[in-house]
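One chain of protein is taken out of this complex; the other chains stay put.
The block that comes next holds subunit A.
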Amino acid sequence: MITAILFWVLTALAVAGGIAVFVVNSMARATYALAVSFVAVGAMIVMLHLDYIGVITILMMLMEMAVMAVFMVMFMGMNPALMPMDMTHNKRRSVILAVLVFVVLAAAIVFIPWPNRTGSPADDLTKSLGDAIMGSKMLVMLTISPVLFATIIAALVLANPKGRYDRYGDALDRRDVDGHPDPDDPIPGGLG
């Protein structure tokens, strides 16, 4: 009974929070609404006995929302909590498409004859996950690691305010009269 009530409360919070993100008229409120939605989904994942993944989701999303708020203030150049705005396009077609996708997914969920449960959960699910990623499923982690590393490098290269093309233009081997690299830096020096 308590599980059912908790599930419906979390469902309401998750979906209402998600809708509120695109309904409220300030970005700060949208961020908080999304955080509420994420925490509710994380709690639902914990209810599915995925304690580790659920807690990680909640922690990760709360931090992400904090970072997102900083980016919004930075890019919008205003106090986003006080600035109502409506920055949308294709609103009607987006609603139609979203409703259509939900109807198709819901029809599939209802009409697919889902198979019966096979296998049984381990006694300690978190430990079994650790054993899996350090044992038979280590390749998954070995793949994710370079992807995350490549993401760090790609994000840094993109966000770098003064890359080599900004410093040298199209001629990356530009040299001065003495044969030294001749970048277009506001302050000379550095590693060249």
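Everything that follows uses one rule, which is that a contact is a pair of C-beta atoms (placed from the backbone, for glycine too) under 8 Å apart; a residue touches a chain by one contact, two chains touch by 3 or more; residues count from 1.
Quick note on the criterion: contacts and distances are computed from a predicted model.
Per its UniProt record, the hidden chain corresponds to "NADH-quinone oxidoreductase subunit K" from the list "RNA polymerase sigma-70 factor, ECF subfamily", "Na+/H+ antiporter subunit C", "NADH-quinone oxidoreductase subunit K" or "Spermidine/putrescine ABC transporter permease".
In the full complex, subunit A contacts the hidden chain through residues 3-4, 7, 11, 14-15, 18-19, 21-22, 27, 30-31, 34, 37-38, 41, 44-45, 47-50, 52-54, 56-57, 60-61, 64, 67-68, 71-72, 75-76, 87-91, 93-95, 97-99, 101-102, 105-106, 109-110, 114-115, 117-122, 125, 128-129, 131-133, 136-137, 140-141, 144, 147-148, 151-152, 154-156, 158-159, 161.
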